[in-house]
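Removed: one protein chain of the complex. Kept in place: all other protein chains.
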Amino acid sequence: MSGHASNYQPKSAFAKWFHERLPIMDMVQGQVLDFPTPKNLNYFWTFGGILAVMLLIQIVTGVVLAMHYTPHVDMAFDSVEHIMRDVNSGWMLRYMHANGASMFFIAVYIHMFRGMYYGSYKAPREVLWMIGVLIYLIMMATAFMGYVLPWGQMSFWGAKVITNLFSAIPFFGDSITTLLWGGYSVDNPTLNRFFSLHYLLPFVLAGLVILHIWALHVVGNNNPTGVSVKSAQDTIPFSPYYTVKDAFAIVVFLMFYAAWVFFSPNYLGHAINYQEANPLVTPAHIVPEWYYLPFYAILRAIPDKLGGVIAMFGSILILFALPWLDTSKVRSGNYRPIFKQFFWLFVINCIILGFAGSGAPDNYFLSHEAANPDKWALTYKLVGQICTAYYFLHFLVILPLLGLLETPKPLPASISDAVLARSNPSTAHVPAE
Amino acid sequence: MSTAEHAETNRRDFLYIATGAVGAVGVALAAWPFINQMNPDASVLALASVEIDLAPVAEGQEITIKWRGNPVFIRHRLAAEIEAASKVALTDLKDPLARNANLPDADPATGENRVVGGKEQFLVMMGVCTHLGCVPIGNEGEFAVVEGNTKHGGWFCPCHGSQYDTAGRIRKGPAPENLHIPQYAYLSDTKIRIG
Partner (left out) sequence: MNVLKTLAIAAAGLVLSFGAAQAEGQKTAKDISYSFEWPFGHFDREQLQRGYKVYKEVCSNCHAMHQMSFRNLSQPGGPEFSDEQVKALAAGYQVQDGPNETGDMFERPGLPSDRFPSPFPNEQASRAANGGAYPPDLSLITKSRPGWYGTINQLINGIGGPQYVYSVLTGYTPDDQLTEELKKEQPEGKYHNPYFANGHWIGMPPPLSDGAVTFDDGTPSTVDQMARDVSAFLAWTAEPKMEQRKRTGFMVMIFLGILASLLYLVKKKVWADVH
């Protein structure tokens, strides 16, 4: 890592001896303890730390579950039930892992929307943002393969549907799906390789997280004003200020997590996944886990197979281009009154997309009673189409134009000014000329 | 430093220490399920005993059954083997203790103490060499009873050359202890339950 010289002074002879051979304490001091951090970060900034903890929990519970799980089509379902019934605390470990995935996604969505609102993707943080998008993509792949492992009905049919997406690719589609399956359908080879990859990818994620933090430490944190750090006055050392703040936020988040694990552990999953996979019978209604629903809605919005697949992947890949699609030089949404409105519209749009993805395409979105074809009615598919259009409109039209048309509010001269103005409004500064 | 400041510092230190302590306890408590999950689970514990019918095991014959993942030797000994075992002086034994889970730990390794219920014809013991866990080969070694060309009883461990006598006691080689005798009981004259 670069940039910040550390004040580390080895205190003992051993520390000195060690330091000369591996200056890791120097790095800890410079990059963790003393790292200069803007003093005005709000609680939305604690989700980075929360995500690190969630990744750790998922890896630890996952490694432990793998000690009891059997990745074979004849035994996978029963081995999960064996974990639930016989293994010491197995029920807790499994519920932690299953609900942990959902918690991980809740935290990552808050983290991403925070970045979008405060313009954390803008120069000089483009690479930091893009690594983040890559992490998100790999997280989705990891979670998908993990969901297949219990080998319930939804595991099986989810795997079948998602792997079939690749068959939309012209010319090579069928060969690619055959390759992914290791056969002519989702079967034992598929389950076995998904287990292997599900075990591997979290460590890839951990590596990317190190890159993500490295990139963060090169350019430093963004902050709620979006104004860059100008002097030492604007920052405080990471420890103890942000270590305790993060620790507090992490424990509060763990309470939220524990409430699911212990009191409603199956709510975020699907009931039908407690029925063992049956390759001959498709369940009446296949839905992915909640965190994929917006993308599932986008997939279904396009009536063409290949088009739907392109739209779905495009909706994620477009995030890579976000730093260049947003033309405004002002980072924080706090100083962009019109952007702020559109930001929340975008959030609402994503939530509605989620609901649109949850329903059967031809069912009615607004009312059961509206199931009268003569009347005007909103199907899930139609809602999905409208919201998909708006999703892309936001990135491709609204963001580029807003930067050119919007007049931002005056920015504070520095982070310190903004903090002082807030804690003592009577002496609010007129922004420096 | 004034007293007020002092008190303030103390209160703050106490708060920090208390928080650190509660946090540390939490980590320790949370770590336990992750360690305990490696202990035998309920289904393993439920299989902790097996029943064996000894009637089909003829004199001079030996069967091996699996109990808790390990081999258990059940040998119907010849009178000559029993006699050979009982003639050995305790001072000649490398390990003088009976190693019989059905007897007190300190009991000596007499021929009689190597079985249960005085039924000396049936020797029931773990087929696990006390050196490093290999399975000894039966009717082998220097301490078997020799009749013409055939050896009866006695065990020889092929891994590192430990030799056991006709009561499964270590006589020669690197193994430190006699072959262990598991907990077992006679349910009837010819039926035992191990575990």
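Going by the order they are written in, the chains are A and B; count residues from 1 in each one.
Simple rule for what comes next: a residue touches a chain if its C-beta (ideal position, glycine included) is under 8 Å from a C-beta of that chain, and two chains touch if they have at least 3 such contacts.
For clarity, every value in this text was computed on a predicted model and none was experimentally measured.
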item: Residue touching the undisplayed chain, where the options are A:140, A:347, A:393 or A:420; value: A:420
item: Touch criterion as defined above, residue of A:84, A:161 or A:176 at the omitted chain; value: A:84
item: Among A:252, A:317, A:348 or A:397, residue touching the chain not depicted; value: A:252
item: Touch list for subunit B against the chain that is not drawn; value: 12, 15-16, 18-19, 22-23, 26, 29, 42-43, 46-47, 56, 63
item: Residues of subunit A in contact with the chain not shown; value: 39, 78, 81, 84-85, 91-92, 95, 236, 240-241, 244-245, 247-248, 251-252, 254-255, 258-259, 261-267, 271-275, 284-285, 287, 355, 358-360, 363-368, 380, 419-420, 423
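FYI, only the chains that are shown with their structure count from here on.
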item: Whole-Å gap separating subunit A and subunit B, where each centre is the average of the chain's CA atoms; value: 52
item: Interfacial residue positions of subunit A with respect to subunit B in the complex; value: 60-61, 64, 67-68, 82, 85-90, 92-93, 247
item: Subunit A partner contacts - residues on subunit B that touch it in the complex; value: 23, 33-34, 36-39, 41-44
